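Up next is chain A:
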Amino acid sequence: MADIILKTENLGISFGGLKAVSEVNLEIKKKQLYGLVGPNGAGKTTIFNILTGVYKPTTGKVFLDGEDITGKTQMVINHKGIARTFQNIRLFNNMTVIRNVLVGLHDQPEFKCSLIDSMLRLPRHFKVEKAMRAKAKEILRVVGLEEERNFLSCNLPYGKQRKLEIARALATNPKLLLLDEPAAGMNPNETAELMTIVRRIRDEFDMTVLLIEHDMKFVSGLCDEVTVLNFGTVLAQGTAEQALNDPEVIRAYIGG
Partner candidate 1 sequence: MANKLTNIKWKHYVNYIAVAIVTVVFGALAFAGALPSSALYLLEKIAISIILAVSLSMVVGFLGELSLGHAGFMCVGAYLGGKASVILEPMLKGVPAGKEIALVISLIVGGVVAALFGIVIGLPALRLKGDYLAIVTLAFGEIVRSVFMNTSSESFGGALGLSTPRYNKSILFIIAFVLVLVCLAVTQNLIRSKHGRAITAIRDNEIAARATGINVTKYKLAVFTISSLFAGVAGVLYSYSNYNVQSSKFSYNYSIEILVMVVLGGMGSINGSIIAATLITYLDNTLQTVLTGDLAVLQDLLYALILIVIVIYNNAPALKNFRDRFNLQSVLKRKFDPNHQHDDEAKWDRVPTKIAMNEILSVDVQPQMSTLDPDKKEGV
Partner candidate 2 sequence: MKSMFKKALALVLAIAMLATFAACGGTTSYTANNTEFVIGVSGPLTGAAAVYGVAVKNSAQMAVDEINAAGGLNGVKFKLVATDDVHDPTKVAANYASMLEGGMQVSLGTVTTGPGLEYSKLSVEDNVFFLTPSASGDKIPEFDNGYQMCFADGNQGKVAADYVNGLGLKEIGVFYKSDDPYSDGIYKQFKEAINADIKITETVFTGEASDFSTQINTLKDCKFIFMPIYYQPASVFMNQAKDIIAKDAVYYGCDGFDGLAGQFDDFSVIPQEVSMLSHFDSNATEGAAADFIKKYTEKYDAETLNQFGASAYDCVYAIFNAMKAAIDAGTEIDVTISASDLCDILKGQFGGDFSYSGVTGTDIKWQANGYVAKGAIKYVLKTANEE
């Protein structure tokens, strides 16, 4: 139990009296692939939004690597080590693929370069820029977008846009990667490829991944542990097989 990277205690949020999420307790271990599933409206994306600082929770706390990050801003949380992708893709559409990744690398300490360095074009600017590009190419290689690096991101096909989002999140060098429906809209081949990529990310970057997904094959084939949500509360928790076969869960999904 020493290696818990993310822990939530009693997490809850309500909007105008409506409880969207309540009493969610998660414990995610290092290098785990963790799944968050549940029917539409169960509050999964809301939990992502709380974890990344988009919303402040009404109750409960979030700990990252033992540190309380509840209510911090998105930027701070990202710097502490949580990166995410979005359910409705949010790329920087007017930028090339590699630029999207370069934006992700922006705040990495090894690429520090002040406004003054850049405005006066001091040597540091050029050095950093070169190093950033090398690193960006490296990340693009991992997700398999090296070839398309000079395409405008809005011109990429859907599946590749999702991969680019992952690459951009990876570039911020997180401890924990949140993927919001990464396989949505992908065909079986692409899904299979994505599974390989996610695994590779875990192994190559020592990453922990928390993902939301509706594709149960994807979840059960990939995730070590799963939490099932319904109406904002935890319905079941455990290994993928345990949780997904829980009678409550089946009822919630089939609507029995």
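If you want to know what made the cut, all candidates are chains of the complex that A comes from, given by their letters.
The rule is short, and it goes like this: a contact is a pair of C-beta atoms (placed from the backbone, for glycine too) under 8 Å apart; a residue touches a chain by one contact, two chains touch by 3 or more; residues count from 1.
What you see is a predicted model, and the numbers here were worked out from it, not measured in a lab.
Per the touch definition at the top, the candidate among 1 or 2 touching chain A in this complex is 1.
Across the complex, chain A meets candidate 1 through its residues 15-16, 18, 20, 38-46, 49, 52, 54-55, 73-75, 78-79, 83-84, 86-87, 90-96, 98-99, 102-104, 106-107, 111, 113, 115, 118-121, 125, 128-129, 132, 149-152, 155, 168-169, 171-172, 212, 229.
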